[in-house]
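What you see is the complex with one protein chain gone and the rest in place.
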Amino acid sequence: MAMNMNLYSRGDRIFVRANMVLIGLFTLSTLYPFIYVAAVSFSSGFDARAGNVVFHPVGTTIAAYERVLSERMFWISYGNTFIYTIGGTITSLAFLIPGAYALSRPDLFGRRFWNLLVAFTMWFNAGLIPFFLNMRDLGLLDSYFGIIIGFAVNGFNLILLRNFFESIPSSFEEAARMDGANDFQVLWKVYVPLSKPAIATVALFCMVSRWNGFFWAMVLLRDEEKIPLQVYLRHTIVTLSDDQEFSATLLTSPYSVETVTAAIIVCSIIPVLIIYPFIQKYFEKGILLGGVKE
Amino acid sequence: MIVAGIVITAFSPSAGIINTIIGWFGIEPIYFLTKPEWFRPIFIGTGIWQEAGFQSIVYLAAIAGVSPTLYESAVVDGASRWQMMWRITLPSIMSTIIIMLIIRIGNLLEVSFEMVILLYQPATYETADVVNTYIFRQGLQGGQYDIAAAAGLFNAVVAFVLVITANSLSKRYSRTSLW
Partner (left out) sequence: MRHLTLTAALLTGTAIATPALADGHLKIVDEPLELTIQMNHARYPRYQEDWPVEQAARALTNIHLVDATVGSNTRTDENTGKTEALNLMLATGEIPDIVGSSRLKDFVNQYGPEGAFFPLNDLIEEHAPNLKAYFESRPEIRSAISAADGNMYYIPYLPDGKYGRAYFIRYDWLETLGLEVPETVEEFENALRAFRDGDPNGNGLKDEIPYFARQWPEFIRLVTLWDGRSSGSDTYHDFYVDDGQIKHPYAGEGYREGIKNLARWYEEGLVDTEVFTRGSSAREYLLSENLGGATHDWFASTSGYNRLSTEIDGFVFKAFAPPASVSGKRIEEHRRIPIKPDGWAIGYTNEHPVETIKYFDFWFSPEGRRLANFGVEGQQYTLEDGEPIFTDELLNGGPVNNQLYAVGAQLQARGYFQDYEYERQWSNKFALEGIALYDEGDYLIDQFLGVAFNADEQKVYDRYWPSIRDFMLERQQGWILGNGDVEADWDGYMAQLDSMGYGDVLEVMQSAYERQYNN
């Protein structure tokens, strides 16, 4: 960083400050939904429903958390979400990295065709029922493995990673080839270390989509013991809104569907907040530079 | 859903922050969400606000992959920050930008359906309706899956034609392509 300071002329400094103010304001505004959700989760059910919450909790209570954390299904589905997220991300990377490498090779047989095929899946899919039947016939219904393997490869991530691989100067690979490296060694020793930011990005996308994914889990799982957190969240919303519609106790209950939903969301965001800094370090600059020096 | 709620509150004529701010300039409160001419700016603004974080991670990763030596030699040549951005950063991440653009073009028809449903009103149908919401209302009675399925396929075909076009243009002018 010290060296970088020399890069700045006076005009640059103004430019950078203006940038920081703008980005800061924008970040604050995008942070707002989270602040709002957190505030709602600690508010009384009535105030949350009435829309009295803006920045801070109104009628502060932890009733929503008590309700959420005391449910057995919350913990089970939370655990399941970890299994799907960790298992899914590792599996995805195991397929995506070699896949993207292969697709990035100019000498791959039928390269255009394979890439077209991958792109095709981004817009065309068989739809719910054929996919369900397919999974059923493969015996992958109602299993952790089915959910993890069935959604391991996603066209967008594959193309993104391929694009990053393609942007790596060929001189790096040529040097490795001179030393007699085969494709696996080239991938592992050259491409993977040089693409850390890209792999981190793709890993992050996989994690987030696993973490938030609910639709297929809903369709493919029968056993409630295997559902992820997001499915549980939806169940809770449905049940509680129904209660609220009919129940005469809605005015006295310390929580409401809004506060319980917010509490579950807050609980589900915490691991993401913990993990992100670890991923972020891969976004630091100078990786290619390091490559040159080695 | 939460975002839609925040948007509705923000644009509310009585308590919304937007109307409070324009109130300082002596402008009467506007019931934005029932005004057809306001729907698009609100919807687009919301979309950018909502997705900027996610999208910027991709560019962040791309920028992180740019070799610092390029910047160092630029400094030696006396380039300003602004020039470095234009001459080094942008060209270096251009292929990522183009790939993202092509993919976004393919998703033109996939505008956030739920968001429209949550934000629109009969009064704003004329500017708010997208293919999917229109289909949604068409099929409302009795769950017409055939219509929904046909519309889905149609959307996919249109999207793919757009992608093919964008891709071949990109290949011609920038040598970046999806396949």
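As written, the chains take the letters A and B, and residue 1 is the first residue of each chain.
Keep in mind that, in the parts below, contacts are C-beta pairs under 8 Å (C-beta built on N, C-alpha and C of every residue); 3 or more make two chains touch, one makes a residue touch a chain.
These figures come from a predicted structure and were not determined experimentally.
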Hidden-chain contact residue, picked from the options A:39, A:231 or A:263: A:231
Chain not shown, touching residues in chain A: 46, 49-52, 128-129, 132-133, 136, 217-219, 221-222, 224, 227, 231, 234-235, 238-239, 242-243, 245-252
Touching residues (missing chain, whole complex) on chain B: 8, 12-14, 31, 33-34, 121-123, 125-126, 136-138, 140-145, 147
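Assume only the chains that are shown with their structure count from here on.
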Centre distance in Å when chain A and chain B are each reduced to the mean of their C-alpha atoms: 19
Residue ranges of chain B in contact with chain A within the complex: 2-3, 6, 9, 49, 52-53, 57-58, 60-62, 64-69, 71, 75, 80-82, 95-96, 99, 103, 106, 149, 152, 156, 159-160, 163, 176, 178-179
Touch list for chain A against partner chain B, complex: 6-9, 11-12, 15-16, 26, 29-30, 32-33, 36-37, 51, 112-116, 118-120, 122-124, 127, 156, 159-160, 163-164, 166-167, 194-195, 197-198, 200-201, 204, 265, 282-289, 292
